[in-house]
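Of the protein chains in this complex, one is absent; all others appear in place.
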Amino acid sequence: MLRVGIVGGTGYTGAELLRILVRHPEVSLHAITSRSEAGQRVDDLFPHLRGQVDLCFTAPDPSVLGDCDLVFFATPNGTAMQAVPDLLNLGTRVIDLAADFRLKDPSLWERWYGMPHQCPELLAEAVYGLPELNRAAICDARLIANPGCYPTAVTLGLLPLLEAGVVDPSWVIADAKSGVSGAGRKASTGLLMAEMGESFKAYSVMGHRHSPEITQNLAHFAGAEVNLTFVPHLLPMIRGIEATLYARLTDPDVDLDQLYAARYAHEHFIDLMPGGHPDTRSVRGANHCRIAVARPGAGDVVVVQSVIDNLVKGAAGQAVQNMNLMFGLPESMGLESVALLP
Amino acid sequence: MLRVGIVGGTGYTGAELLRILVRHPEVSLHAITSRSEAGQRVDDLFPHLRGQVDLCFTAPDPSVLGDCDLVFFATPNGTAMQAVPDLLNLGTRVIDLAADFRLKDPSLWERWYGMPHQCPELLAEAVYGLPELNRAAICDARLIANPGCYPTAVTLGLLPLLEAGVVDPSWVIADAKSGVSGAGRKASTGLLMAEMGESFKAYSVMGHRHSPEITQNLAHFAGAEVNLTFVPHLLPMIRGIEATLYARLTDPDVDLDQLYAARYAHEHFIDLMPGGHPDTRSVRGANHCRIAVARPGAGDVVVVQSVIDNLVKGAAGQAVQNMNLMFGLPESMGLESVALLP
Amino acid sequence: MLRVGIVGGTGYTGAELLRILVRHPEVSLHAITSRSEAGQRVDDLFPHLRGQVDLCFTAPDPSVLGDCDLVFFATPNGTAMQAVPDLLNLGTRVIDLAADFRLKDPSLWERWYGMPHQCPELLAEAVYGLPELNRAAICDARLIANPGCYPTAVTLGLLPLLEAGVVDPSWVIADAKSGVSGAGRKASTGLLMAEMGESFKAYSVMGHRHSPEITQNLAHFAGAEVNLTFVPHLLPMIRGIEATLYARLTDPDVDLDQLYAARYAHEHFIDLMPGGHPDTRSVRGANHCRIAVARPGAGDVVVVQSVIDNLVKGAAGQAVQNMNLMFGLPESMGLESVALLP
Partner (left out) sequence: MLRVGIVGGTGYTGAELLRILVRHPEVSLHAITSRSEAGQRVDDLFPHLRGQVDLCFTAPDPSVLGDCDLVFFATPNGTAMQAVPDLLNLGTRVIDLAADFRLKDPSLWERWYGMPHQCPELLAEAVYGLPELNRAAICDARLIANPGCYPTAVTLGLLPLLEAGVVDPSWVIADAKSGVSGAGRKASTGLLMAEMGESFKAYSVMGHRHSPEITQNLAHFAGAEVNLTFVPHLLPMIRGIEATLYARLTDPDVDLDQLYAARYAHEHFIDLMPGGHPDTRSVRGANHCRIAVARPGAGDVVVVQSVIDNLVKGAAGQAVQNMNLMFGLPESMGLESVALLP
């Protein structure tokens, strides 16, 4: 059994980690920390966990966390980087669900997150935890930067096209839509149900923090700079991301369905739906990414639809997938629950 | 033209007052105050008002407000009572949309609202602004206590029964459900869309602030103490209240539809739907209260359904209805817009 | 491994049965029938089951069904009663998720469901499948009448009060609210999202089919006629039922929390939340019923809140719980998934 700690268990990614880990056959929850809720029972805050977890939140304690095999950070950006070096020195491995170790270039971090990086020397070692891209490196990693939700949906959707070099990298569009749980569990007027319900809008059109992360991914496998326009939108619903991706074919003869099928042939959590229109509810609560590729009018425009649950494949589920790889467990262990539909 | 001021224009009742008043033919908006948003354009905060209102929020200024014929308070509970005495002395009439002047007994106020009353001497003069109950007094009032949203729906639903003395006052049940806008526009984790969406629950089962207000109303026209059990619930939607009310008939021969028709014969904003099931969307954005009375199995239980828009008949619309009465305008002026359905 | 068949697998209860059964360690799905979808892959209709079930819908075939250990009927009311006698004769046990075998009195069936009963001789043998009420009989049953969703929530909420005889049975109120999945997956203008979204209403105030079912349950353990007023409402959300129940105490000294704790001490799927306000999302996708009992103002009115997922404890989950009992499996096998929140 793995001894596992969670730092920052009171947000939605923390709650989702708990939902998954309490049923994971190889995990023993050792500590769940929260400065604000220390002393409170976990299931008082999250009644869906009543009968599933018999722990209280505790204030973060390095000796307790250092006693874990693995610690997940489900904290605000900029928190993990303060504690990770010490934990690694104690031999504890780390998966950070925030953005602290995602960008390789510390100046990019500082520009987009508004603070200097505390341990830039770890950025090279940190492994970007997208198993479909980096599986081998993940298995051996001490420190995983768990991908953002939008970057997961967009990267998985575009990967086969850019890796194969069949589209023009100079103009790629990602029009992405997210449920409101992606904005986190923080008191904010703008996230009230009376503000977000029954309405829809784009946001951060001039630039979103996930943009450099996606661009870094795409450049990695495109082998060239990719000129991406990324526009996020907020959906009047709780869970799910859909990204509709547009690119221009440079090779008019490519068989798109075959290209995707070959690339993802051995990926358990990628489900291709040729000719389909994947909906977000088909992955609600599940770790799958469902993808459909289309070429309207047999023209030179490729349209890719990619859906995930932002809290599962876009956060906690992917983190557990990474954990399974790091500790030699079956990759899908604890992640086999069926999506909740309707 | 009436010169009108609004104190506290940044919440949902304030926004709704603006929506109605900008189209009211006899109103000139003189000032909209907000401490927190002073200097900001009103339509920057509320983009639906772009092109409708060309004002900025200002800090509250007694001389500006005293220059109005009427000031609406759309402020948190406990705010109006600090400013009202001075305004009345200046000859400005006041409609308070908060609770400050609703309860006649200052000790009840203190118990339910957790603070001593600042001007208990005005409580006797203040008129409870439910036109269907108090029209004559409203016309002459200097100070109106605009009813709460739940009390409006529940009182209008029960009034004919208790006034006629045909039900047992010793056990009356009000099971009320409200959209989330009723909780106001304040940053609170519990009101996030990710918390309130796709879920339903009761709250304040052990006692809600609107309970003494309703009881005070019912006792008024029942001529006796009414033993009310009031349970509010939160609906996963934005606007609307539905109250399902249960009482026990003491007179088995009463013709309920006739009783209601007679009582509300001249009420423009009460719409009776015999045999119907009024839905909240049928009053969305409108000042109507739609009511249906039923007697399942011809037994001795009366079931009343009463629906309103909590922000209109439950707040801003009723306030404008009161204003019209106070200033001798047609009662429905500015309140004739049709409900938005679907 | 049990060989299991599902008749009518295209509605929401059928889909929910599939979601649960595909992960059940002791079940082998033998056939899923649908007249309308025969030949279509199950996961074409229900994309959340992609990768989970490799079957097509088939036309109902008595020989195939008769080859099963157990057949679930997830069909419209009046369908199961035509096929059940033959299946029982073949030695196949049956759980009917529709209403065909719920009412003991065939004249009540005919009155509420508008058709004569096809096999009234089976009504005495059929066991009402509420394990918390009837566990022993369920274990030995050939034929289970799986309870309705409203009756499950209401009966579990009232059972301790009426069994202990501490409330007046002559006036009990059940104000129940259901998500729209309770109305089934049938093309109907009234169930469109543009009709049901952002609105709320009561329906069937003059009488609902679940009323006689609840009354039959209550009378069973109250040992007396119970005069119930049951008013159902439709919530603008998909899953979940909340019932707020009102009764009048005849014994003012009863300790309500203790009464419920004692009655449900050994019930795995009943979760008591003293002083709480259970929300429907806390049981979304789970087989639990969460209950809170309150006595506002220490008066003589008891208010019970009871929440379930209408498709799980209110239908498919309870059916699997019954199956586990019938075949000597652990009662919660396959039903341990954690509710999805947010």
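In order of appearance the chains are A, B and C, and numbering begins at 1 in each one.
One rule holds in what follows: contacts are C-beta pairs under 8 Å (C-beta built on N, C-alpha and C of every residue); 3 or more make two chains touch, one makes a residue touch a chain.
The structure displayed is predicted, hence computed values, not measured ones.
Q: Just to verify: which one of B:His233, B:Arg248 or B:Arg284 makes contact with the chain not shown?
A: B:Arg284
Q: Of the residues B:Gln40, B:Asn77, B:Asn227 or B:Ser337, which one touches the chain left out of the display?
A: B:Ser337
Q: Who touches the missing chain here, A:Leu55, A:Leu108 or A:Ile173?
A: A:Ile173
Q: For the chain left off this view, which of A:Asp69, A:Glu132 or A:Glu242 is in contact with it?
A: A:Glu242
Q: For subunit C, which residues lie in contact with the unshown chain of the complex?
A: 12, 179-181, 183, 185-189, 191-198, 236-238
Q: Even though one chain is hidden, which residues of subunit B still touch it in the full complex?
A: 12, 15, 19, 22-23, 46-52, 181, 185, 197-198, 238-239, 271, 273, 276, 278-279, 281-286, 288, 290, 336-342
Q: For subunit A, which residues touch the unseen chain?
A: Where subunit A meets the chain not shown: residues 171, 173, 175, 177, 194-195, 197-203, 205-207, 227, 229, 231, 233, 235-240, 242, 244, 246, 248, 277-281, 284, 292, 294, 296-297, 299, 301, 303, 305, 307, 342.
In the analysis below, only the chains that are shown with their structure count from here on.
Q: Which chain wins if you rank chains by how close their C-alpha centre is to the centre of all protein C-alpha atoms?
A: Central chain: C.
Q: Per the definition of touch at the top, where is the C-beta contact count highest among chain pairs?
A: The chain pair sharing the largest number of C-beta contacts is B-C.
Q: Between subunit A and subunit B, what is the gap in Å from one C-alpha centre to the other?
A: 45
Q: Please report how many Å separate the Cα centroid of subunit A from that of subunit C, as a whole number.
A: Taking the mean C-alpha position of each chain, the two centres sit 37 Å apart.
Q: Of all residues in subunit B, which are in touch with two or more distinct other chains?
A: 179, 194-195, 197-198, 236-238
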